[in-house]
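Removed from the display is one protein chain of the complex; every other protein chain stays in position.
To keep things simple, chains are lettered A and B as they appear, and every chain counts its residues starting from 1.
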Amino acid sequence: MIKKRVFIQNTWFSIFKIAVLINGAALAVILFFIVSRGWRAISWEFLTQAPRDSMTAGGILPCIVGTVSLCLVTILVALPIGVASAIYLNEYATQGKLVRVIRLGINNLAGVPSIVFGLFGLAFFCIVLKMGVSVAAGGLTLGLMTLPVIIGASEEALKSVPNTYREASLAMGATKWQTIRKVVLPVAFPGIITGSILGISRAAGETAPIMYTGAVFFTPDLPTSIMDEVMALPYHIYVLATAGTHIEATRHLQYGTALVLIVLVLGMNLAAIILRSKMRKKLRI
Amino acid sequence: MESNIKMHTKNLDFFYGNFQALHTVSIEFTQNQVTALIGPSGCGKSTYLRCLNRMNDLISGIRVEGQAMLDNIDIYDPSIDVVTLRRRVGMVFQKPNPFPKSIFENIAYGLKVNGVKDKAKITEIVEKSLKQAAIWEEVKDRMNDSSLGLSGGQQQRLCIARALAVDPEVLLMDEPASALDPIATQKIEELITELSSKLTIIIVTHNMQQAARISDRTAFFYMGKLIEVNDTDTLFTKPGLKQTEDYITGRFG
Partner (left out) sequence: MKRQHIDKGVRSGFLLIALFSITALSLIMIFLFIEGLPIFDHVSIKEFIFGKYWYPTDDPADFGILALILGSVSVTFLSGIMAIPLGIMTAIYLAEIAPPTVAEIVKPIVELMASMPSVVIGFFGMVVVAPFIQKLFNIPVGLNMFNASLMLAFMAVPTICSISEDAVFSVPTALKEASFALGATHFETIVKIIIPASLSGICTAVILGLSRAVGETMVVLMAAGGAAMIPGSIFDPVRPLPASIAAEMAEAPFRSEHYHALFAIGIVLFLFTLIFNLIADFLSHKFRQVGEASL
């Protein structure tokens, strides 16, 4: 009887392990194809020049610049609002209906589909606020999308600050705001930064929110103001692969752009993790 | 009186990674007797107890050397089936941990998992176990209610009933009454005395009066070593070592 029970356990545990392997294999396959077909397109020219000859040659510099600009606007919008919201929720709020409503708002904002953000951005930022197709509109839309991520990461970072620090500060006669500013935030800083970088890396890879609010297929100049329209890495991949005039001819460039995007996103993830462990060592948490 | 050694350890060493928590502990546990393990906090008595049903296996990085025997068979032998061992050597924990299920399902769990399928038999054993644990009268009319609605003392007796249901030969109890009030504690102690006629019981306790009340033999642990083991009466009235005497009279610990 025991043998049967152990046999059942071992069989199921093997099935679990196969499930894990399937995930790993899927990831490996995708990475393999993107890297093996994309690395040949990578060159100094590719990264520093604008596209030529209907996108069949040249580089993706405007896309890189565009994505970076969008990310900058995103963080400028989402970071202050996100951290402030987290501070309220974790440091000031008391359990009650108001908090539940705020949390409901955050959770549901997190679940809004990316294309709906795009629609909203179009209707509100581009049209009502008259920003047109611009870095500002695109960045604001992405910022809204990234907000719940930053709030979540900041809240976690604030929660992990031991309460004894707060109590010690208050016991010395400091106000709550002084305590937050001088004691809590510095300790929570690594976690907040990590969360923000991870949030930005997600924003960098999104296409739907910027399709109609900030990104265009082609613009001859690099952006000079936040009211300019830009090219962007994810959008570039999409257009080249589906609507461009030379889909097959630009295939290698599509792979190359995808590779650059992945490297950018993964690079940011890695930077966030390294930064966090370095900062933690400094603060000796 | 036939003196049958049910379980014993010989030179048992236990390591958490590089830290040695138990040093050459050798104790014999006579069948149908209550043995109490006493000693100050952190002396290793709970660790030792958990060696006897290999619960420590759940922690990674541990190492056991020496022998631990049930009926003269080494329970750490690779050919031993741990699952069967744990059915034969049951355990009651310090904080009551009933499953978030009905009272009936809590007791039935051990039976179902060990292969009992006959519904009538399960019901019969559930009732018998609850009676053995002296809690049947209090719960017989609410068998389908959640176990979490019981008081702390009742939950602990439920856990004892749950352990008894799978018909163990040895019952390990890790400070079973330390989280309970005095009246509940008394009930548990009466239960232990009654059960010892059929089971070998090994109980860890930090309460020396409790050890003196209910145990036949007592073992005194200190810093991972067995200092002294003897008949309870003897240990408490004429301790062999000064260290034991100091602990018993409250000079430390």
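Here, a contact is a pair of C-beta atoms (placed from the backbone, for glycine too) under 8 Å apart; a residue touches a chain by one contact, two chains touch by 3 or more.
Just so it is clear, the model here is predicted, and its values are computed rather than measured.
Trainee: For the full complex, can you list every visible chain touched by the one that's not shown?
Mentor: Every shown chain touched by the left-out chain: A, B.
Trainee: For the chain not shown, which residue from A:108, A:245 or A:277 touches it across the whole complex?
Mentor: Among A:108, A:245 or A:277, only A:108 touches the chain that is not shown.
Trainee: Pick out which of A:41, A:60, A:73 or A:87 touches the chain that's been left out of the picture.
Mentor: Considering all chains, including the one not shown, the answer is A:87.
Trainee: Based on the whole complex, identify which of A:124, A:165 or A:189 touches the chain you can't see.
Mentor: Only one listed residue reaches the unshown chain, and that is A:124.
Trainee: Using the touch rule from the top, list residues of subunit A that touch the missing partner.
Mentor: 5-6, 8-9, 12-13, 15-17, 19-20, 22-24, 26-27, 30, 33-34, 80-81, 84-85, 87-89, 91-93, 101-102, 104-120, 122-124, 128, 144, 147-148, 151, 175-177, 198, 201-202, 204-208, 211-212, 234-235, 237-238, 241-242, 251, 254, 258, 261-262, 265-266, 269
Trainee: Applying the definition given at the start, please give the residues of subunit B touching the unseen chain.
Mentor: Touching the missing chain: residues 53, 55, 58, 60, 83-88, 90-91, 93, 95-100, 109-110, 113-114, 147-148, 151-152, 155, 159, 162-163, 166, 179-180.
Methods note: only the chains that are shown with their structure count from here on.
Trainee: How many angstrom lie between the centres of subunit A and subunit B, each centre taken as the mean Cα position?
Mentor: 53
Trainee: Considering only the defined contacts, which subunit A positions touch subunit B in the complex?
Mentor: 1-2, 5-6
Trainee: Flag every residue of subunit B that touches subunit A in the complex, lowest number first.
Mentor: My answer: residues 81, 83-84, 114-115.
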